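A protein chain is absent from this complex, but the other protein chains hold their places.
Chains here go by letter, A and B, matching the order in which they are written, and residues are numbered from 1 within each.
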Amino acid sequence: MVMEIVCPAGTPASLRAAVKAGAHTVYCGFADETNARNFPGLNFERDEMREGVAFAHDHGSKVLVAINTFPRAGGEEMWHRAIADAESAGADAVILADLGLLAHAAQHHPNLRRHLSVQAAAANADVINFYADAFGVRRVVLPRVLSVPEIAAINAETEVETEVFVFGGLCVMAEGRCSLSSYATGKSPNMNGVCSPASHVDYHEDHGDLSAKLGGYTIHKVGAGQPAPYPTLCKGCFQAGEATGHLFEDPVSLNAEALIPQLAKAGVTALKIEGRQRSRSYVAQVVRNFRAAVDAQAAGLPMPEGMLASLTEGQATTAGAYKKTWR
Amino acid sequence: MKLSVGPNQFFWKADRWAGFYDDMAAAPVDRVVLGELVCSKRLPFYQDRIPGAIETLAAAGKKVGVTSLALITLKRERKLSAELIEAGVEVEVNDLSMLAYLPKGAPFSVGPLVNIYNEGTLAFLAGRGATSICLPPELPLEPVRVLAKAGRDLGVEIEVWGHGRVPLAISGRCYHARLHRRTKDNCQFACEDDPDGLEVSTMEQQHFLAMNGVQTLSDSFACVDHQIEMLRDAGVASLRLSPGTGDFAALCGMYRDRLDGRTAKGAIAGALEDATPGIRLSDGFLTGAAGVDWSGARAD
Partner (left out) sequence: MSDHSVNLPLFPRLPALALKGMPLMPVSMALSGFARRIAARHPAMFRRLGEYNAARFVLDPTDLPLSMLLEPLNGRPRIHLSRRTLRGDARIAGPLSGLLGLVHGAYDGDALFFSRDLVIEGDTAAVLALRNAIDDAELDLSAEAQAMSGPFAAAMRRLIAMAEARTGVALSRHEEDGTW
């Protein structure tokens, strides 16, 4: 069976580009705080969502709507409305992280398929089965802290489908459980749907040296001609004890293309590509590449050579925690 | 308002660990949560001292809880977590995996590392048996107010992060091991030399974070000295003090005095600044623009 590729769309144009490039499934969100990519100029108005879903369905693709931030106390209505609107737009599933929201969806939208967002960081079979029992969750997006053997072990112990990230940005912290961004900027992935937000970024170029600050903290300094990473907190260059360097993670992004056969063997249902904040040109190219890869995998052919290096952050890639030595 | 002592987040030698809880037995606090929160590999070093500490604290009239790990992944950790409910004291859930192990309806408490941001989640957990909840440290005052009210309606006590380096992130990767160019499986307990965490600064020497094995904390010490009245008005039932080195029992005493009206706003911060010149405090998650902000830095 062909592994499903789940592709990002930050705009209607990216959604169409992804579908045309061969995405089995596209995921996207509404243009507000209900989703974890609440970036300026991104995401879907209600009419755009309806049209996007219709376009995808006409071409045989599915659409998942990410409503994966944690509703604000006193303001849950906005999140509840997002779920209702996703259902009426014809979405094939919603991707949720918050316990209360899952309970609400299970109760009020029983026929709307529920996926567990990576923001819930469900990292073992027991908690995944808990989400299935309590809320009827059908698929879980696994956190990026697990190795391939651990993923295989999870699949052996659960009926819930698993989806894993194979390409794009890489969280080194357990997703949905990180307040680094709100500590430095006041804007939080969980509450505001942003991490290391552009509104708090300050780039300064001086004689070819580029320094990047976030909320007043210097996260990077690179010399002329060196690749420039975005100042994401956990990928910054810091000092501790005698050491200076990327103490948490290098400015790399994930590329697990070469591990697709192993992930298939581990029982993974779907492969997720990060990057709703990237352009339609990026989305099309990555989707085309991964569609070719999963088609080759299903046909028992070797993985095609990757062509994606220049698209990645800091222009270096890692297989992340899928290889256990990463830890 | 009550005072709780949260689980020690750092790796302390067994004697220091046990000595700390002897001190807590005499400290003016109502509840003490102990056990291993951050890394399951640390537990064997002091595990056999836990029953004694529970006994001492209970004998001193403290309510005692035992925490789950913050991130449960390995088979051994799942087994350990499932066995926690046999400890005979209330379990503090800091990873939702615990909900799979707790018998339905059995009372439990919820720690600050569980994402409780709204009334829906609070109601769900109350329905499962939660009796007290320490809210995530990043919550601003306004949602705290809403949740404290919701908690009162549901019979759940709401606690707020009161003092100590703030837990900001948990990871599958061990940063102490990475710093020493070791893998997590062969970490050789690199974190044991930093009983308050290892300070992480920027390349321009700005104090920023603290690393503690797989955990990342704030460099600054949270201190709600300036918000105590607001929190009380909001209906918050309890403050959590997070263990650190130094005279922690004295710190508990300072908060007790402040809660009971024996000292005024600013007394705790002033005493801490006198004792440790240059100490970095923060309360920005509650009332500032960013978590690191400190209202004491402004005219108050």
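The definition used in the following text is that contacts are C-beta pairs under 8 Å (C-beta built on N, C-alpha and C of every residue); 3 or more make two chains touch, one makes a residue touch a chain.
Since the model is a prediction, treat every value here as computed from it, not as a measurement.
K.L.:
In the intact complex, which of the presented chains make contact with the chain not displayed?
P.N.:
A
K.L.:
Could you tell which one of A:Gly29, A:Pro143 or A:Pro197 touches the chain left off the display?
P.N.:
Of these options, the touching residue for the absent chain is A:Pro197.
K.L.:
Which is it among A:Gly75, A:Gly136, A:Pro227 or A:Pro304 that touches the chain not included here?
P.N.:
Reading the full complex, the residue touching the unseen chain is A:Pro227.
K.L.:
Just to verify: which one of A:Thr11, A:Thr34, A:Ser147 or A:Gln297 makes contact with the chain not shown?
P.N.:
Of the listed residues, the one touching the omitted chain is A:Thr11.
K.L.:
Which parts of chain A are in contact with the chain that was left out?
P.N.:
Looking at chain A, the ones touching the missing chain are residues 10-14, 17, 20-21, 39-42, 45, 48, 197-199, 201-205, 210, 224-230, 277-285, 288, 309-316.
The rule is simple: only the chains that are shown with their structure count from here on.
K.L.:
Whole-Å distance, chain A centre to chain B centre, using C-alpha means?
P.N.:
29
K.L.:
Tell me, which parts of chain A touch chain B in their complex?
P.N.:
Touch residues, chain A against chain B: 70-76, 97-101, 103-104, 120-124, 126-127, 129-130, 134, 143, 145-146, 150, 153, 172-174, 176-180, 182-186, 188, 190-191, 215-219, 221, 234, 236-241, 243-244, 247-249, 321, 324-327.
K.L.:
Help me check something: in the complex, which residues belonging to chain B touch chain A?
P.N.:
70-73, 75, 77-78, 95-97, 99-101, 113, 115, 117-125, 136-139, 142-143, 146-147, 150, 166, 168-175, 177-179, 183-185, 198-206, 208-209, 211, 216, 218, 284-285, 288-292
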